[in-house]
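One chain of protein is taken out of this complex; the other chains stay put.
Just so it is clear, A, B and C label the chains in written order, and each chain counts residues from 1 on its own.
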Amino acid sequence: MVNQLLFLYCAVVIIGTGLVAVRAKNPVYSVLSVMVLFFHMAGLYLLLNAEFLAAIQIIVYAGAILVLYLFVLFLVSLRQEVKIERFIASHGVSTVVSVCLGACLLAIIPSFKLGAKGQYPVERIEQLTHTKAMGLELYSNFILPFEIAGLILLIAVIGGLVLARNEKEVNE
Amino acid sequence: MQILTIILQIAILLVIVLLHVAYATYFERKIIGHMQVRMGPMLVGYHGLLQPIADGIKSFFKEDVIPAQADKPLFLFAPVICLVTMLTSLAVIPFAKGWVLADINIGLLFIFAMSSLASYGVILAGWASNSKYTFLGGLRSMAQVISYEIPLGLSLVGVMMLSGSLNLTTIVTSQGNSFSSMYLFPQIIGFFVFFIAMLAETNRVPFDLPEAETELVSGYITEYSGMRYALFFMAEYIGMMVMASIGTICFLGGWNGPFEIPFFPPFWFILKVYGFIFFFIWIRATLPRYRYDQLMELGWKLLIPLALLNILLTGLFKILVH
Amino acid sequence: MEQLGIAEQLREKFTGSILGIITHRGQVTILVDRKDLFRICQVLKTDHKMTHLNCLCGVDNLKRKGAHLERFEVVYQFYSIDNRTSLRVKAQIPESDPVVDSITSLWTGANWLERETYDLLGIVFNNHPKLERILTAEDWEGYPLRKEYALRGDKEWKGLEELREKAVRLRKYDFYGAQIEQE
Partner (left out) sequence: MITLTDTQTIDIPVQSGDEDRYHLKLGPQHPATHGVLRVDLDLDGETILTCDPKVGYLHRGFEKLAEHRTYAQNIVLTDRLDYIAAMSNNVGYCEAVERLLAIEVPERAKMLRVMVCEMSRISSHLLWLATHALDIGAMTVFLYCFREREVLLELFAELCGARLTTTYTRLGGVRQDVTRSIMKKLDKFVEDFPACIEEYETLIDTNRIWLKRTIGVGQVSAEKALDLCLTGASLRGSGVDYDIRKHMPYSGYEKFEFDVPTGETGDTYARYRCRMEELRQSNFILRQCIEMMPPGPILGKDAPDLIMPIKPANKLEVDVPAKNALITLIEDRDVFMEGDIYVATEVPKGELGFYFISDGMGRPYRMHIRSPSFIHIGALSTMGQGVMIADLIAIIGTLDVVLGECDR
């Protein structure tokens, strides 16, 4: 019962802050509402006993990526941003798009099945601790995708460095 | 009933920690004072012992000035974010065996999460004040937090690998009782990286760039006054204590000491934390401040490679032992 | 005397431009025509190693009588660190056309000294990169070091009132530049 209430709370807040993020006139407020959203996402993870995922959600998304967003926001001239008109001019288009998206979401609801399935149901995770379970799975069955993801990130990092350096040389 | 006990525990912990904060400012002023051939506070009470209380009363009753052009809700909220995140991270710190509010599995990660959130307070304070100095202070803080979170996390990976857990109590118990089995010795590189990153994470000298007095007036707290200013101060000191506790738990063997103290198990833990805080203060009295780009260089070019090396060495060590 | 020697050499080089050589208390001053001032300074710097510009200031000669004196003069004091000699150069400037060449291209440090002279005496320097008021406010009226300028005025600086008005006016706007509704 308590769990369900908590889930309800998190879900409502996630939807609410998501709306605020889109509707807020001040981009800083948008980013902040996204932060609150991430918190409640972490809350959802915790309800699923995925505490490692919850912590990473906060550290990486709220702690690092959103800070970067804020960084970028602050660097562009914010006061002018606040003054200009919103970027979607016609409400008609946005209504159509969001209605379509909503319909898609509703359409896939029946395919959800309650309760975790497969090798790691909640009881097993509780026994193993989530961190360990995830580590085991990630470094045994999913080692190849994991390495590929790492490689892609490395390429992105090197690409970023190269781009930054080129720009600097051009400036000089 | 259970909830009541927890609330009582929280209240006791809060009172003790806040008193510690008050007296940490006192000791900082006294220690720096004596290092600088002066006395420090002397007037309120015997040798100024009541000074923190006088300061508290003063800042509580001072006018809370809000700049007319500030973004009011964020301006009011920013110090609260700082303080709340710092206080929350106290919940997972084990002061002695069983002396912990929430013994969760991911204690270490939880503290990282909280400390990275505390930077929001700083950043928002810098932005919402709508002053150029606070804004630059906020920007600096952002960059500093992003770059030093990484070595701070990586430096503790070695400890996680040795103890095989993220739970703080397990980390302490796996270090064993004896002096020589503290992780300080096998993890000396990690400790070095951690110590420097810890200074940067708590915005202390020589990494106090976000509030660099002589460059940015007071950095992100330039526009704050009265109680809100004090909240930032408290957050900074609690941050120091949390970081010192993490250092104690992960490298110095937590509450383990050369002999047992009856009735008061956290004795050794608190002593080690005091030692850390004394180091903080000593460094503040001694070192000049880094420049912004030098700080970045140190973080990215020295600390992160060192931390990675430490992880590599620890991994090799583990493979060899098994 | 070495200073006099330099002065003589200059007189030979710039015939007609050196109006006079004065010695007082062991210091030599040459009076020069303002047309050749820049070139004389250049020669002093390169040929006579007068690399150090001690002093640059303007003088208002309103209350001083003299045959060679115009309304203003600009005084340059040079020193040669290698030869340990110094020389003073004075350029006379008439009131009707208070203009003289700037030596900022020879000494960057002269920039502010010339600005100061302009600020306090109203002498204009040709080719100066940024000839603006420096010690007084941007919209200051008059040139304080001129002799007819009173030591004590009887009114406030006019910028003060403008500032006050501006402060009152801006109080109406908030962080985003929008108007605050009056309570």
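Rule of thumb we're sticking to: a contact is a pair of C-beta atoms (placed from the backbone, for glycine too) under 8 Å apart; a residue touches a chain by one contact, two chains touch by 3 or more.
Nothing here was measured: the structure is a model prediction, and the numbers come from that model.
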Hidden partner chain, residues of chain B it touches: 32, 35-38, 132-133, 136, 140, 205-206, 208, 212-217, 284-294
Chain not shown, touching residues in chain C: 24-25, 27, 29, 51-55, 57, 59-60, 63-64, 75, 77, 79, 81, 84, 86, 88, 107-113, 116, 120, 133-137, 144-145, 149-152, 166, 169-170, 173, 176-179
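To be clear about the criterion, only the chains that are shown with their structure count from here on.
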Chain A-chain C separation of Cα centroids, rounded to whole Å: 65
Inter-chain centre distance, chain A versus chain B - centres from mean C-alpha coordinates, in Å: 28
Distance from chain C to chain B - Cα centre to Cα centre, in angstrom: 57
Set of chain A residues in contact with two or more other chains: none
Per-residue multi-chain contacts in chain C, two or more chains: none
Contact set on chain B toward chain A in their complex: 71, 74, 104-106, 109-110, 112-113, 116-117, 119-120, 123-124, 127, 135, 138-139, 142-143, 145-146, 149, 153, 166
In the complex with chain B, residue positions of chain A that touch it: 28, 32, 35, 51-52, 54-56, 58-59, 62-64, 67-68, 70-71, 74, 129-131
